[in-house]
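Handing you a structure now.
Yeah, one chain of the complex is gone here, protein chain that is, but the others are all in their spots.
Order of writing sets the chain letters: A and B. Residues in each chain are counted from 1.
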Amino acid sequence: MGIARTMIGAGLRVLGVAGLATGVMAGAANAADTIKIGVITDKTGNARFYAEPVLQGIMLATKIANANGGVLGKKIELLIEDDSNKPDVSASKAQKLIDAGVVAIISNSSSTATQQAQNTTIKTLIPQVTHNGSDTLTRKLDNKCFFQIGPLGSIQIRTLMAYARSKKLKTASLVTDNSALGQILAKYFKIGLEKSGVKVTVEEVIPAGSKSALPQMQKVRAAKTDAIFVAGVLARENTLFFRAYRQLGLKQPIMGSFNLSIPTFLRTAKGLMEGVTFIDAMDPAKPEAQAFIAAYQKEFGKKPFSLPAYGWDDMNFLIQAIKRAGSTDKAKLCAALQGSTGWAGALGAKGTAYDFSKGRAGFNPQGAVVRVIKNNDHGPVVHSGTK
Amino acid sequence: MSDLLELLVSATASGCVYGLVALAYLLVLRPTGVVNFASGEWAMMGAFAAYVLAGMLEVPTVVAIPGAVLVLAVIGWATEWFTVRPLVERGAGHLAPILALLGMLVIYHQATLLVFGGENYPLDGPFGFNRVELGPFAGTSQSFFIIVMTAVIFVAVWLFFERTVWGKSFEAVAINRRAAALMGINLRLVTALSFAGGAAVAAMAGLLDGPRGSVEVNAALPFAVQGFSALIIGGINRVEGAILGGIILAFAEDLTRRYVPIPSGLALGVTPVLLIAFLLVRPTGLLRAKEAG
Partner (left out) sequence: MLEISGLTAGYGGVEVIHGIDMTVETGETVALLGPNGAGKSTLLAALTGTLRRRGGKATYDGADLCSLDSHKIVAAGLRLVPEGRLIFGPLTVKDNLRLGALKLPRGGGRSVEERFDYVYDLFPRLKERSTQIAGTLSGGEQQMVAIARALMSAPSTLLLDEPFLGLAPIIVGEIQSALGALKKEGLTILLVEQKLDIALSFASRAYVLVKGRIALAETSEALLKRDDLSTLYFDLAEDA
């Protein structure tokens, strides 16, 4: 999740979130009788491109819960705060939400901001939920009431490597860009590949602002590796990669990070990505995912990508726990969240469910999936799990 | 060998894009003495203008390209009118317009970001990306389109400066503003036209490059750096220098990435190394001014 940089289009962002806002805020009329849930999101900072589609999912889940009579007989009221993806702002917004009487907080900006907000939530042990994928979020602080939804970064890498092993690859090319995240991902890819017995024989970088990736891809072509791994996160440079791949007539399979799941590529590299496989967290064959997809389609008139599903799971995770706790008392809610086992969200491979009884990062390690691009769209799952 | 021939077309097309940005710098720099780092923003905005026209409004390419160029020409004209002219007429120092344009760079950048966000947008090339072979040379139709359009622009600009009295009067302003004024040349008009022309040429760079990767706000800074480097390499005195500098830069980059056995991360250093080398060894660039003796 944290590895996406640019997300859904501007028009969709503005229209979608504004449209939903009326539905959610309507429930805010009698504030005393509502369950207040805080959302710290990024509306103005550099994480907004993925924060806003996720917020759509949060609002959609809220709207549907309220339409079905709410939770414990009360409507859910969202209190949304913008932290511009600034860690210190995130921490003070958390305090602001606690003072406003929220029963839980959903963190929807970067991992860094989410980590900082924990310094506030840990003091009162108010439940905090995020879908950020950083492995360290539950490790740095012993925050008993902090929970993580969605696949961890390490699970994503391990899933892709398991897929690589299943393809019996011997050699691979590794292509990335010169962004910090692209470099880190390439490093993890390389470690993972070599652990899996795949030799990385070519490593290429497409620098930001390049006009073509032809020289790098000629080297990849010359190396004749079994597969090409894409760790780059910059949309423009990845598009140059796909274009050079096609132009040079390459045929090896392309395997990519979660980043390739952002819908941007289906537009900028339209028709160039057929057969590309990438990590995702949503399996369209899973019934819970289908329920989400149907709800989204009804609301927005089009098919969702996986991002709003993260927000959908954030909110539904809280709702099911409040129902089981039968209370919004933070200690009881915290215990109910920790006791969430066997609850299946929209995320995760078919047949997998969340389990928070063993740890506060409850995504099933076998739940991340590898999907394939088909007909210029995110196609079916071709692999799931880390084995 | 076939790799090299394949690379030549693509690298020449990249060099053409650099050369057009360098020309955008040059057109403003010659008559005004102002180094306009907002040239990169102009290129980026030109690509967005083309995206709005062709991608959103679905205007045919033959209209969208001149349309986007015209939009940027107006923006360039307005920039001169509202930011540079008032400073010059109030007798501000030489640095003031450069700083004002840096300020405009931020405004352009943030304004585009505000409207379009950090998202990437697709821009279709008029002829797509089919493989085209021309003798031993092979490349995409977009690469050939870039090369042909750039050649047309450079020939037109060169003819304007070398063969028309209007072009000569721009040159006169570049040589000596006061003397040019005494010829009856309207300095305000020449300055405004230089900005309009610079922005128009930058827009061409942006909208020709757009279909290769995509259109995004972040493209502005690389355009500015690459164009400036090409300008320094080719020299600031002559129109031909801009395209020469652009092509040399692109070849240095692509051939290093392809053939020099260093980690491709290090190949990033080619542009700054060339830039520094030229600034140290030959600060006037490859082509000298036409001053004999």
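In this text, a residue touches a chain if its C-beta (ideal position, glycine included) is under 8 Å from a C-beta of that chain, and two chains touch if they have at least 3 such contacts.
The model shown is predicted, which means the values in this text are computed figures rather than measured ones.
Considering the intact complex, the chain excluded from display touches B.
The chain that is not drawn here is touched, among residues B:56, B:99 or B:175, by B:175. For the chain missing from the display, the contacting residue among B:149, B:185, B:224 or B:244 is B:185, taking the whole complex into account. Hidden from this view is one chain, which touches subunit B at 165, 168-169, 171-172, 175-176, 178-188, 289-293.
Basically, only the chains that are shown with their structure count from here on.
As a whole-number value, the distance joining the C-alpha centres of subunit A and subunit B reads 39 Å. Taken together, the subunit B residues at the contact with subunit A in this complex read 3, 6-7, 10-11, 13-14, 17-18, 115-122, 129, 131, 140, 209, 212-214, 216, 218-219, 221-223, 225-226, 250, 254-255, 257-258, 263-265, 267-268. Across the interface of their complex, subunit B is touched by residues 5-10, 13, 46, 48-49, 178, 203-205, 207-212, 214-216, 218-219, 222, 234-237, 239-240, 243, 246-248, 264, 267-268, 270 of subunit A.
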